[in-house]
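With one protein chain removed, the remaining protein chains of the complex are shown where they sit.
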Amino acid sequence: MSDVAAERAAPWSSAEMMAIAAARLLRNDDVCFVGIGAPSLACNLARLTHAPDITLIYESGTVGARPDVLPLSIGDPELCETARTTVSVPEMFAYWLQGGRISVGFLGGAQLDRFANINSSVIGPYDTPKVRLPGGGGAPEIAALCRQTYVVMAQTRRSFVKRVDFVTSFGFGEGGDHRQRLGITTAGPTLVITDLCVMRPDPTTKELVVTALHPGVTREQVIENTGWPIRFADPLDKTSSPTTDELSTLRDLQRRTNEAHARGLARGQTPRAQPEGSDPLDRGQIPQVSDPLARTT
Amino acid sequence: MSDVAAERAAPWSSAEMMAIAAARLLRNDDVCFVGIGAPSLACNLARLTHAPDITLIYESGTVGARPDVLPLSIGDPELCETARTTVSVPEMFAYWLQGGRISVGFLGGAQLDRFANINSSVIGPYDTPKVRLPGGGGAPEIAALCRQTYVVMAQTRRSFVKRVDFVTSFGFGEGGDHRQRLGITTAGPTLVITDLCVMRPDPTTKELVVTALHPGVTREQVIENTGWPIRFADPLDKTSSPTTDELSTLRDLQRRTNEAHARGLARGQTPRAQPEGSDPLDRGQIPQVSDPLARTT
Amino acid sequence: MTEFLSLHDAIAAYVPDASTVALEGFTHLIPFAAGHEIVRQRKRDLTLVRMTPDLIYDQLIGMGCARKLVFSWGGNPGVGSLHRLRDAVEHAWPRPLEIEEHSHAAMAAAYAAGAAGLPCAILRGYAGSDLVAHNTNIRSVECPFTGETLAAVPALRPDVAIVHAQRADRAGNVLIEGITGVQKEVVLAARSAIVTVEEIVPDLRAPSPNSTVLPHWTITAVALAPGGARPSYAHGYYPRDNAFYIAWDSISRDRDQFTRWMREHVLESSTSVEAVA
Partner (left out) sequence: MTEFLSLHDAIAAYVPDASTVALEGFTHLIPFAAGHEIVRQRKRDLTLVRMTPDLIYDQLIGMGCARKLVFSWGGNPGVGSLHRLRDAVEHAWPRPLEIEEHSHAAMAAAYAAGAAGLPCAILRGYAGSDLVAHNTNIRSVECPFTGETLAAVPALRPDVAIVHAQRADRAGNVLIEGITGVQKEVVLAARSAIVTVEEIVPDLRAPSPNSTVLPHWTITAVALAPGGARPSYAHGYYPRDNAFYIAWDSISRDRDQFTRWMREHVLESSTSVEAVA
């Protein structure tokens, strides 16, 4: 069965698999600093399945949010209305993130390299960029101050690159003990979850190594979609297929979300059809919530 | 008429005169950082007479308090219940005091010297004190960060000294441009209001000079109660006598206050009679609210 | 004392050309009506400060009001790029835009330092990030107790802060509820502050003694602007218009279409767009 056929045959999309794989890695007692897009989807899926008490913190200041639909922005009304408390943004970054209260931070970006450094700033030179991306937002400090970070992003040869154009968020730098040498005391990106596989850093070199393939995904597919000579763990695990419950919970959440976001459109405006992910780096697999440019904030 | 006779004859006490003289110097648009005791009395008297819109801020975090009775502590329920808002103590000191939002800060202490430096820390050496006083509390930064400060304290030769044992709150240091040399940009102690007179710093040397005598008070009385060769302005003003309205408002406030503070005494306790001001530096002229040791906080 | 002004007069009086302006509101309570008034008054050479430029700065930048942008995340949240911001940075259209880029943590701390009267903020920030090399306003200090190196950024002290709030009372005291973002900080950090409000009421109806209330003497001018945060939202008043945020992606992608939209909905609107949008 060819890769394409495998994916076509599977009763779930690779983006769904990515969200489910990420959700499974979260624990009921985790305190997550959640970005919009794939992280928000994964965290809320975890909350609606195996981790009902998980604490979701959004950088807008909402602590313990339990949204019924996914927020489009980091500060949708749904978040504040369902949160245990909402604090100011300076307090959020000082007491909650920098204060070391977060067990898992989520990151994504336009480019990730083999030491899990992330670029969400520019493609091309900083001063004369080919593509000006939204920027770091909370990411530079999420990368350094959460006890560990999980990277969730769709995998392509253009996004998984040998060396990022710009280090917005420091992962393992040049590898080895580079974090320690900078005085960073947290574990850093301990997991990378893509739509194809799960990667973890080698304990010593800190280079990302594939530790599990998602169902139907081949080594070749991963190699093809990675911009450096990617290594595979031995033995190599296989991600279990999504359960019926996971899939239906995920799809219900997305349906509610898409319905909610289409409501309340400006009176008198004639909106275009829902925009396609036409950004050069956007695969647009999950409409509205999968734009990689929007993931970190 | 002897001094004693003059005071006995006056239908008000010297402590009342001090509170009224201080209240008169406050403006309707002042934002005051208020200490307990004489400052709180003066500020609330101003609010209840000519300055109904004056903003009173207590360091416990209450902004715009309008207490019906004087608080015994800096954080009595009355303050929070009547305030426009109550902020945290770190915010109070950072955004409101250090942020330069206060037009008048009040100070008092156990000792004041001729350059309006104040000691509220120790009598005698710091490490082997004869009297350990409560300490600075908010005062060191009130002294430096309010646009100006008013000192309100009862005047005796023991409290108005040539040189304070310990500079808790910096006034004009050694005089002249000492504040500027330390990088302090605020005006400092522009007024000292005692139970005998009003003093202001000489524009150049910054030494305190008597600019007005309270009614019935003589130069000799001031000289007797000052620990340095005190100078008098020429011409020398005379404080106007308290008006009937000022006196009745003041006394109503104190009566309400004393009644309120006597209520709610611990069940099963047999309290002593209201304690006399037996602290060595306390003249105890206004029961419960005049202890100089309690003024700065 | 707080002045009560029309939005037109408040912007005319306190937002001169070439000033440094911070319209804040973290997703919630974004002062769109005030931003549109700035566009209508054709302000020029502004230094725009804002953590998340959002659609409102996309519009100001696209209309040529800005010389410089100080920011920490410049996207359309959950949707993608801000096309006008990108066009300005990538192609200098309609004019070149200087940028000063920070992280959220640093900008939030810089506003707090401004409110607190400090010259700078310190934070555990920017560790290993290339942002340090491209922004001379990211420096460091050494902790005098532990010897650790901490990042430092200068305090933000805009000439004027503009925020939107739920309500003001007749004295000009202002209540902000819900996601309060950096609104208190920017008002206290700025030299002057304009607050647009949903309502002016006799009683603020603050639900708690600890509600976020800005006293009237911290505010320069209050302007009534019901709906003044649309398509952003006002907690307790109206929801976020997420569909408009999504639609903005196509409205703003093309220069001509953007300009047409701005002309129709902002420039030629006697009131601001939130009345129609």
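So that you can tell them apart, the chains are marked A, B and C in the order they are listed, and the count of residues begins at 1 in each.
Just so we're on the same page, a contact is a pair of C-beta atoms (placed from the backbone, for glycine too) under 8 Å apart; a residue touches a chain by one contact, two chains touch by 3 or more.
Just so it is clear, the model here is predicted, and its values are computed rather than measured.
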| item | value |
| --- | --- |
| Chains on display which the left-out chain touches in the complete complex | A, B, C |
| Sole residue of A:Ser14, A:Thr86 or A:Gln155 that reaches the chain not shown, by the stated touch rule | A:Thr86 |
| Hidden partner chain, touching residue among B:Ala15, B:Ile74 or B:Leu208 | B:Ile74 |
| Residue of B:Glu16, B:Asp30 or B:Glu59 in touch with the missing chain, whole complex considered | B:Glu59 |
| Interface with the undisplayed chain - residues on chain B | 36-37, 59-62, 71-77, 79-81, 86, 88-90, 92-94, 97-98, 117, 121, 126-127, 129-141, 143-145, 166-170, 173, 178-179, 182-184, 260-269, 271-272, 274-275, 277-279, 282, 288-289, 291, 293-294, 296-297 |
| Where the missing chain touches chain C, by residue | 117-120, 122-124, 137, 139-146, 148, 150, 152, 154, 177-178, 180, 207-212, 235 |
| Sites on chain A contacted by the missing partner chain, in the whole complex | 29, 31, 55, 63-64, 80-81, 83-87, 94-95, 98-101, 145 |
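Here, only the chains that are shown with their structure count from here on.
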| item | value |
| --- | --- |
| Most centrally placed chain - per-chain CA mean versus overall CA mean | C |
| Gap in Å, rounded to a whole number, between the CA centres of chain C and chain B | 42 |
| Gap in Å, rounded to a whole number, between the CA centres of chain C and chain A | 27 |
| Centroid spacing, where centroids are CA-atom means, of chain A and chain B in whole angstrom | 59 |
| Multi-partner residues of chain B (at least 2 other chains) | none |
| Sites on chain C at which at least two other chains make contact | 112, 184-185 |
